[in-house]
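Shown below is the structure under consideration.
Of the protein chains in this complex, all but one are displayed in their positions.
Residue numbering begins at 1 within each chain, and the chains themselves are lettered A and B in the order written.
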Amino acid sequence: MSTAESIRAGDIRLASRLIRNLEDKNPRARELVKELFPYTGKARVLGLTGAPGAGKSTITDYLISSYRATGQQVGVLAVDPTSPFSGGAILGDRVRMQKHAQDRGVFIRSLATRGALGGLAAAVDDAVHVLDAMGMDCIILETVGTGQSEVDVMNNAHSVILTLTPGLGDEVQTLKAGIMEIADLFLINKADQKGASKLYQELMRMLNMAQEHHAGWRPPVLLLQNIAHPEEFARQVEEVRNKIDEHYQVLLDKDILGQRERRKARLQLGNSLRASLLDPVVRQLEQSGEMDRLVRQIVDKTSDPHTLADELRDRFLR
Amino acid sequence: MAERNLRVMVAKPGLDGHDRGARVLARSFRDAGYEVIYTGCHQTPEQIVEAALQEDVDLIGLSCLSGAHKHLFPRVVRLLEERDAGDIPVIGGGIIPDKDISYLYEQGIREVFTPGTHLQTILDWIENNVASREAL
Partner (left out) sequence: MYFSKELLDSCSSLRKKWEDEVRRVVEKHGERDKRFTTVSDHPIKRTYDPLDIQDTDFQNDMGYPGVYPYTRGIHSTGYRGRLWTYRMFSGMGTARDTNQRWQMLLEQGQTGLSTAFDFPTLMGYDTDDPHAAGECGRCGVAVDTLEDFRILLKDIPLDQVTTSMTINPPASVTWAMYCACAQEQGVPLEKIGGTIQNDMLKEFIAQKTFMLPPEPSIKLISDTVEFGAKHVPKWNTISISGYHIREAGSTAVQELAFTLRDGMAYVEDVMERKGMHPDEFAPRLSFFFNSHIDFFEEIAKMRAARRIWAKVMRERYGAEDPRSWWLRFHTQTAGCSLTAQQPYNNVVRTATEALAAVLGGTQSLHTNSLDEVYCLPTDHSVQIALRTQQIIGEETGVDNTVDPLGGSYFVEKLTNEMEEAAWEYMEKIDEMGGMLAAIDRGYPQMEIADASFTYQQQIESGEKTLVGVNKYVTEETEECPLLDIDEEVERSQLERLEQVRKNREERSVKKSLEELRSACRKGDNVMPHCIEAVRNLATEQEICDVYREVYGEYRDPGLF
């Protein structure tokens, strides 16, 4: 069996290795994605975003159970921030999902942002393809949740779910940061805590003011509470899943899905084009030591970044 | 070729919750530039091994202070072998008496670190003994 075939057959370790090679920008990894790409397009992709401490991983944990109960295979890509100082990262999201560790129908892979700013990791585009080709019915993307505008998730997911909690103090900011427009579904987690009803009212007010969403889909607001009673919490998450399904149906009915897919394809082509044009150039410049020389020119003011870039373009794109 | 970050798992098998050492280690690994997958407390060997495969780690560090290391550490090694992943090195730490250490070596634990070990000693060991996985 070829590597691609093994991955398609569900070899988790190989798939995880491929994702790592993608993270490492290994050229061979791109070749493998090319082989896998024809087998993608079946998975539904959910994006889960919200501030740290909002309970994203716990909700993911329950969503996994909910999808598993319907017999679907679930993949999770959980993203945590890379330390800008060391380049290392602590990937701790899976702690809250460890009860699924032994379920072969669940594949959880943690990724570090490695400098990406949009709330996901650069390799997520392709990692989604890998999980999709493996036959995952549902793929959940869990963003970093640093509070910055995590708009990358919109380009990768069919449904975007924004989780808010009372008492974190940054709810309104989060809403103002423009993330409002990208969410298809709002969750108020820990709704039994102080400040929940105020948050709910604020959210409803902003939703009422917002312009019409796609095809008349008005993003619903769901409350999650009573985490102390797992059965009850599971029932509420069940309701979330129903809403996600409803949203997906709207996407299908109104051909919004097509629009989203085209947008996604356009962005991915752009990203990939940048990577295939740029990465080899940068690599060559670094390896030959020319990069250092160019950097000095900019610092010494003997040239400027734009002039140098134009020169490089002319040289490499001849 | 772009740099390849080491992916290291810090896992706590067994029922004790003394995670002070594991957490300090996880932070130190992050500060050394590794991507650290932390499993949390009270993990069974089965959960640890499955997570290690899904995360494609280069090293598994086990921390156990309950005294059950003689049972739990070798079990992780056996399960890795069963899953065709015996190449992932396993190291262990915790309150481990000298006489148990040689037994753990025999059972395939690559290195054992006891209380008071300098973090740098552990990092040096990793630098010298663990390589990032080969590309596919």
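Definition applied: contacts are C-beta pairs under 8 Å (C-beta built on N, C-alpha and C of every residue); 3 or more make two chains touch, one makes a residue touch a chain.
Source: prediction; values computed, not measured.
Within the full complex, the chain left out of the display is in contact with A, B.
Across the entire complex, the residue among A:T70, A:Q193 or A:T307 in touch with the chain not shown is A:Q193.
Looking at B:T44, B:Q107 or B:S132, the residue that reaches the missing chain in the full complex is B:T44. In the complete assembly, the contact with the undisplayed chain comes from A:Q98, out of A:Q98, A:T113, A:T143 or A:Q236.
Seen from chain B, the chain kept out of the figure touches residues 14-20, 23-24, 26-27, 38-42, 44, 66-68, 70-72, 95, 97-99, 114-116, 118-120. Although one chain is not shown, part of chain A still touches it, namely residues 53, 90, 92, 95-96, 98-99, 167-168, 190, 193-194, 227-231, 233.
What we mean here is this: only the chains that are shown with their structure count from here on.
Residues 1-5, 7, 26-27, 29-40, 43, 46-48, 50-51, 53-56, 85, 133, 135-136 of chain B touch chain A in their complex. Those residues of chain A that touch chain B in the complex are listed here as 3, 12-14, 16-21, 23-26, 28-29, 32, 82-83, 85-92, 94-96, 98, 101-102, 107-110, 112, 114, 283.
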